[in-house]
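Worksheet: one structure, shown below.
Missing here is one protein chain; the remaining ones are kept as they sit in the complex.
The chains carry the letters A and B, assigned in the order they are written, with residues numbered from 1 in each.
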Amino acid sequence: MSTILIIEQVLNGLQFGVMLFLMAAGLTLIFGVMGLINLAHGSLYMIGAFAAATVAGATGSFLLALAAAMAAAALTGALVEMAVIRRLYARDHLDQVLATFALILIFSEGTRWIFGSLPLYLNIPSWLAGPVALPGGIQYPLYRLALIAVGLLVWLGLWWLIERTRLGIQIRAGENDREMIAALGIDISKLYTLIFALGAALAGLAGALVGTIQSVQVGMGEPVLILAFVVIVIGGIGSIKGAFVGALLVGLTSTLGGIFLPELFKLFTDPATAQSAGASLASMSIYILMSLVLIWRPTGLFGARA
Amino acid sequence: MIRERYLNLGVLALLLALALLARLADQSFTITVLTKVVILALAAAGLNIALGLGGLVSLGHAVFFGLGGYAMGILAFHAQNFAPLELGPLTIAGSKSMPVIWLTAIAVSALAALVIGLLSLRTSGVYFIMITLAFGQMFYYFSISWAAYGGEDGLSIYIRNGFPGLNMLDPIQFFGICFAVLCLVLLFSDRLARSPFGLALNAARQVPVRVETVGLSPMRLKLLAFVISGAITGLAGALYADLNRFVSPTMFSWQLSGELMVLVILGGVGRLIGPVVGAAIFVALEQLLGGLTAFWQIWLGVILLLIVLFARGGVVGLIAPKGVGHD
Partner (left out) sequence: MTEPVLATHDLTKSFGALRASDGISIDLRPGEIHAIIGPNGAGKSTLIHQICGGLRPDSGSVRLLGRDVTAEGIAARSRAGLGRTFQISALAMEDSVLQNAMLGALGHSGRPWRFWRPAHADADLRARAEDSLRRVGLADHMHMRTANLSHGQRRQLEVAVALTLDPKAFIMDEPMAGLGAEGSALLTRFLDGLRAEAPILLVEHDMDAVFALADRISVLVYGRVIATGSARDIRASAEVREAYLGEEA
């Protein structure tokens, strides 16, 4: 167990964490402003990945593929918001869960219909391929490093958007007092569509970026969606800061737990048992983390206290 | 209210009659499909207690369905391999007997529901939904990583488990057992809803603060409802595994949690017969649309969306609109 391995795993955890942040940020923003729980957020992630794979296949350009991912997800998000989602704001959470579950069925099966069941592959562009040398003699994939950078940029961008722009003022007003924004003469339904599309674009971006290191297939979005829920429960609903901290915690716990728990168990028992027990426990580690946060602070690390 | 009672009995009688007709026509596949309806209805009836009576939007009921399934799978696996199950100091021989398996399934899922309920009832609303969904995923990944019981591939059980005095290999007899269990659970649900506990739970769903103000704990009421609900869904899981003679991690999947909820909604939330009607519609769609297109779930999605947006009482709500309280 060398220092290099530890640093590599920490970087992997950060990379996983910032990608979860892209998902969790949209979810938490949509919940904070519109009070909507959106299970179909994972579908937007998937749509981003498929759009990217299609455009990359046709043009060979990775940047165009990313742009397409964001555009496709944002456009789908805006359309769905106008057609379905806006009818759900005044409904209870059960209706929201069911309607967005229905959307998952429609999007997943629809995508399978169009693209088939075989996974698609997105390639890392040549200018981001290969390892890069870090201080201390660590070789780390440049692409994963780029993902961390993108995640941090999005975090900064969101912070700037919410704290420093006119739209941000409206979003913060919307979190506190819906009537007030209406009184300020802001077109609230346009604002909601915009926020939904923004969250969708972030999910689409995450789908394309992660689809490049995994594969692009139907059903890829929901496991990530559920992890993003864990992130939100840990960070506190409606808080971008909470989403960021929660995402990094989940990313690091999941990655480091998978590597170190079996090692830890080897200190006490034979390697084979340690490997399987460690792997089983590692698969539960983030949920145990979530449970501990719930016991300690039921509304999450940065959530409003009840 | 008379009308709803007739509808309830009518639906159950129809199910039984269809199974008996299929038996006369020697259509064992149809009996198997009807058995699936009955077992899914049972699972959804369990969820309906948490969801309909307690207002607990649990997106993690696959946990209990899966635990019930694995309770059957693990006990039967050890019995068919003649390898006792060693739990620390305890040695269990495994079992091929349905009553033993059922009790185990009920106990294990009730215990899981107690722990998950204690944690997730610390919060409410949207947190509750996310947390139950997350726990479902935890069990899913755990079952995948647990190689001793088949991991991702699951466990096959070669011969259906037995019930004293009956031949479970005969489809109609297995249907009969499942149907009897469903009727008992529905009777229990009906009594539960009208019982003092049901009265308090019903109020705890609507105005928790009122329940506290009369000196009762909404949290304890909801926790117990969650445990009862989980235990019933766990029992359904054991039967479902026996129907397929197979368990796998998909019984823990989030899709299954979502589908259980869809069954309740299709039929009508909080309606006694809702889960049965929902399960019948779901399986019928699967059989009919599934024969026409591989993508039948698109249409399921569209139907569900329309029901949520425009027909909130589900199918039972359309047939027999809800009256005032049960006097």
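Quick note on the criterion: a contact is a pair of C-beta atoms (placed from the backbone, for glycine too) under 8 Å apart; a residue touches a chain by one contact, two chains touch by 3 or more.
Since the structure is predicted, the reported quantities are computational estimates derived from the model, not experimental observations.
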{"item": "Chains in view that touch the one left out, judged over the entire complex", "value": "B"}
{"item": "Among B:L216, B:L289 or B:L309, residue touching the chain not depicted", "value": "B:L216"}
{"item": "Candidates B:L169, B:L184, B:V207 or B:L288 - the one touching the absent chain", "value": "B:V207"}
{"item": "Full-complex contact with the absent chain, from B:Y149, B:F197 or B:W299", "value": "B:F197"}
{"item": "Footprint left on subunit B by the chain that the document does not show", "value": "188, 191-192, 194-200, 202-203, 206-207, 209-217, 221, 224, 324-327"}
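Keep this in mind: only the chains that are shown with their structure count from here on.
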{"item": "Whole-Å separation of chain centres (CA-atom averages), subunit A against subunit B", "value": "31"}
{"item": "Interfacial residue positions of subunit A with respect to subunit B in the complex", "value": "31, 37, 39, 84, 87, 93-95, 97-99, 101-106, 108-110, 112-113, 222-223, 226-227, 229-230, 232-233, 237, 276, 279-280, 282-284, 287, 290-291, 294-295, 298-299"}
{"item": "Touching residues (chain side subunit B, partner subunit A) in the complex", "value": "51, 57, 59, 119-120, 122-123, 125-127, 129-131, 133-135, 137-138, 141-142, 144-148, 254-255, 258, 261-262, 265, 269, 295-298, 300-302, 304-305, 308-309, 312"}
